[in-house]
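Can you read through this structure? Questions will come right after.
FYI, not all chains are in this one, though none of them got moved.
When the chains are written out, they are named A and B in that same order, and each has its own residue count from 1.
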């Protein structure tokens, strides 16, 4: 966890104080259920809620002796509750507390991420509609293709993050389970009703079959989903970095008045936020791997997953939270330059319209192969002139073309609006009506 | 693709013949829709279906010249269809064909994987019920914990693979989309109705917004899901490898009469199938990474994803298909040794019952901390005797214990069936009623 890439609400979820508070609630709810079942006195359950307190430093102190965090916690709570504390944790095992706590932390973290995504989606939608019909060149392979609109680019991002939102909702469900099933998951010393009660109180589902631990395929799927979302963050970040390149400069990250781009070159305005997002995406992506390696625990469990999760639990969620928020800010404040977009679109001498001419020739009766050759030989001249020669002019002078197409027909093929007639269709697909 | 780790049905999906057949169907259906819209003659559409043929070698030959696979394919089909072939591919771009084809291949591959999982689930269920009450020791950290049943182990695996099946159904939905949207996804030269028609005919959904390509977050999520499934394969494989260890030997892979375990040591019977599965799982897991790196294509697309998918498309699905089938065979034919399970369970001198004694002491009024110390001091003696001393005997001789618990009460704590009273509950949760 790096302070500069962290936001306080997400950090708070992973602080010791939060963790022990969740542990306490799990234990206290479990004792309630045990009392209801008559296994422990109802007074004990009440006493735990009433007198239950813990102190992070004292727990750390005890853990240094016993080398076991849950025992240290229980000992500290017992110091405050007194004799009735012995009714806590009856028939439970440490992992009942640890794994259920992790489930609570991850669901809370996911709720923040979902809220982050809602803000990002809102920003994308606003900017998409703003630029719904702002023409810009579509590029495949980094090479000018045919016209699109800047709104379409953002609509694509919106659709991608909406899918990511759905994936995240599914991933949340994956890890939102509670296990209070005892030493090896058989409920030998604890009634399954306790699990059901704690699950309900903590906002979780019951884990159908646990083996001291909640199975780690759930967490693997969860972190893999975060990794996919991070890859989408990278995609949009890379798009913006490309748009801000000196030669392209169709959009720019907002540059605040006091900001300095380079200690050496005062003229620089660098896309550092999206570059930063590119790096953060790499990190979130990498966390999926150890999460997957955690799945194959030995027999009913080993504890190799624990050190991994102590790292990636906070790091993946904190970093993705920060990244989504930063990306939202970038989108909201993005400086967009429609004039430059048009200038770039025009810079290739009309080559972007080559396909429409190809189709026109085909429809006028020339074979596809011949049409291709005719258009390509003219297009290559334009290409080599670096856009100084206009494709339309060349075509008007090519007898193989003029034999089939009139000047007016040719000119119609260079009409920009032609390309945008289905923008509405796509927007309706993406944003609904 | 390694022949020894491949099965023919899955391999067939990825052969050039299959790919070109799908390309042909996409083009022919698209031409149907174009004819229906009046863009091309209906006769052309009919001619394509009637005379459309291709030859893999001829396509390869053409591709060596034009260095573009879809153009090579179209040229070869045109050689067979004749002049009307020029109405094929009108307003389309290569990726319309390539990406929709990949969607078809991946959905078909997934259908095989789903069938594989059904067989695995059936095998797990059968063996789980067979051993529903076969006692075996539950192990955490590789150390004896408390009793479970062998059926519970398999029920856990069943639940895990049922989750994986659901994930796979979701992953299939992710990649089952069709894009026929033209050069940069704007439908500039092709009506969206064509896309809708082809999608329906090929069993796909329409991609809401494409950018020459179908967005690769879909494929990233798909391959990440295969990676998680592979991790579960590894988990079960590792479990069986552990059970077959010489010192444990509670279960064994089926060993066929002619088989040789070692060229040097004739006595060996090695868990080579599950070791092999462990390695294959590593491979399928690794394929998720380049799939995620494919997401951030430049602008409307670059083609860096293509070489990756030519490799991992076949390799991930073929390997996982093989692994699931192999794992199913291992489960179906697994040799299970209940007597050895019981022998192992007993070998620790009754230590596996230590928790129940701890709880009994607590309930008899001793503090949790004191109870723990009393049980631990006896347990450590048993441990150090390597199970030669029985825990029950020591407890019967410990005045701190006998002050609170009678002999009969103590003996009741060493009853094995006590641990299995909720097996039914768990089986109902996992397998339903």
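Methods note: a residue touches a chain if its C-beta (ideal position, glycine included) is under 8 Å from a C-beta of that chain, and two chains touch if they have at least 3 such contacts.
The shown structure was predicted, so the numbers you read here are calculated from the model rather than taken from an experiment.
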Total identical subunits in the assembly as filed, 2 in place: 4
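Following the convention adopted for this analysis, only the chains that are shown with their structure count from here on.
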Rounded Å distance, chain A centre to chain B centre (Cα mean): 24
Residue ranges of chain B touching chain A (in the complex, touch as defined): 74-75, 78, 83, 85-86, 89-91, 138-142, 145-148, 152-153, 155-156, 159-160, 163-164, 167, 170, 174, 182-189, 192, 206, 208-209, 211-212, 215, 217-218, 220-221, 224-225, 227-228, 231-232, 234-235, 237-239, 242, 278, 281, 285, 288-289, 292-293, 295-303, 355-356, 359, 362, 367-369, 418-423, 425-426, 429-430
